[in-house]
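One structure is given here, and the rest of the page talks about it.
Removed: one protein chain of the complex. Kept in place: all other protein chains.
Let's turn to subunit A:
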Amino acid sequence: MDLEHNFEIARVAEFILSHGFTRVALQFPDELLRDSMRVVKALRRELNSSVKLYVMADTTYGSCCVDEVGAAHVNAECVIHYGHTCLSPTSTIPALFIFGKASISTSDCARSLLKYGLECGKPVLVLFGLEYAHAIPEIKSALLSDASCLSGSVSTSEHLFADASCSFISPSGTFGPANQPGSIDRRVENECLDEENSQNYKIGGLSWRLPQGRTMEDYSLFWIGLDNPAFSNVVLTFNSCEIVRYDAKEDRLIIDLSQQKKILRRRYYLVEKAKDANMIGVLVGTLGAAGYLHMIHQMTELITKAGKKSYTFVMGKPNPAKLANFPELDVFIHVSCAQTALLDSKEFLAPVITPFEAMLALDRGSQWTGAYQMDFGDLISSTPSVANKQSEEARFSFIQGGYVEDLDLHDNDEVEKDEILALVNVTEKALQVRDEDTRSLTKTVAKSGAEYFASRSYHGLDINGTDPVPAKFLTGRSGKASGYKDENTHR
């Protein structure tokens, strides 16, 4: 493999030298880790010894985001991120992204593109995985030359290419709704300001401008790349557009994307389900993406406002076993970058939703319209729309098929009324006589972790053990967990 070319050693070295960084962290995803030493060696050759290089691997969260905490451990001044990325803005450290260069047959791709453009009869917007960014200029020129061959029909098809954004990101300082970083263009803004000449769009490191008077619905989307989270992100966000995918590896155009559309409907179900939740966990899925703290606060606030109980979890990459340790939670909100946020496996005991979906579910005024956002950066600005138009009507739950009441709204009022008696009330509740037998077999709806715990049949070690005689020593098992020694006889 052409290391020099693929990892852009020269460009990285030039970048480090020009900024005068002395401590640099190199972040590799798992699949590129085996090349890390060679990259370091190559870089060493280019740089003088005053520059310290650190290799970071096995990130705590998605490997597409910059691991700022990891970098902070070595006091790195900048991070060089290799491989697939979501290009989420960083909050403290500047980062350079090396997308890698996947091989693609530019002429085949251009031909498919041209053919598709003629077939669909709509202008085509070309989007691509960042690993193909290097090939775009070539595709463009190949397209032009192909098109000139078919000069007659060229005028009917129109191609608009997205640009890969600058691969360097520097932290944008304090992040908040008032202070929007320049890199995040506002779609919503554009809809309000119709008069503006063009509209800027930005998604997962790609950006493009639509000419005046055009909307996204007018375009057909042509995606060059793999069926990966970045693509799902595009499909969900522009779910009203026609989208096809060009698979560079197999040189094939995939038109049937019903599976992707199904995801959207499934998300809709999860939103409905989240509406019924009483206890909600906020999963911290990133410590890097700018504004994540703000988002977490916003989520807990939203949950409390909706009269539900929230718990915050930091647990690295979530998996079913980790989340099942908290069976009392009805739903989890995964605050992370746009490309790792979508977690939908039926293996999870409770559904995991994105902050955008949580907003839909918990804000009584909002409605599922089909518009979808993945990036929580976009959400922060839309928060103030949480107009507290508390609708009088009880909420209708499609999961239960009837009206349900969000209880705590009333509870809160009461507590406020007699704050003094609050403690008395709580202890009174705690001292309720509970029926030992029925408790174990019936499931009551718990509204907080403590209540759930009280309804469990096992409450931890019993201090007043029934048997005063200590138990006998027994010989335990020996061997490995995957197959104890005594298990061979079993088999």
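FYI, a residue touches a chain if its C-beta (ideal position, glycine included) is under 8 Å from a C-beta of that chain, and two chains touch if they have at least 3 such contacts; residues count from 1.
We adopt the following convention: contacts and distances are computed from a predicted model.
*Asks:* Out of "AP complex subunit sigma", "Aspartate aminotransferase", "Calcineurin B homologous protein 3" or "Elongation factor 2", flag the one the UniProt entry gives for the chain missing from this complex.
*Replies:* Hidden chain identified via UniProt as "Elongation factor 2".
*Asks:* Over the whole complex, note the residues of subunit A touching the chain we left out.
*Replies:* Those residues of subunit A that touch the unshown chain are 240, 262, 264-269, 272, 320-327, 346-347, 349, 367-370, 392-394, 396, 398-399, 401-405, 407, 410-411, 437-438, 440-443, 445, 456-458, 476-477, 481-482, 484, 490-491.
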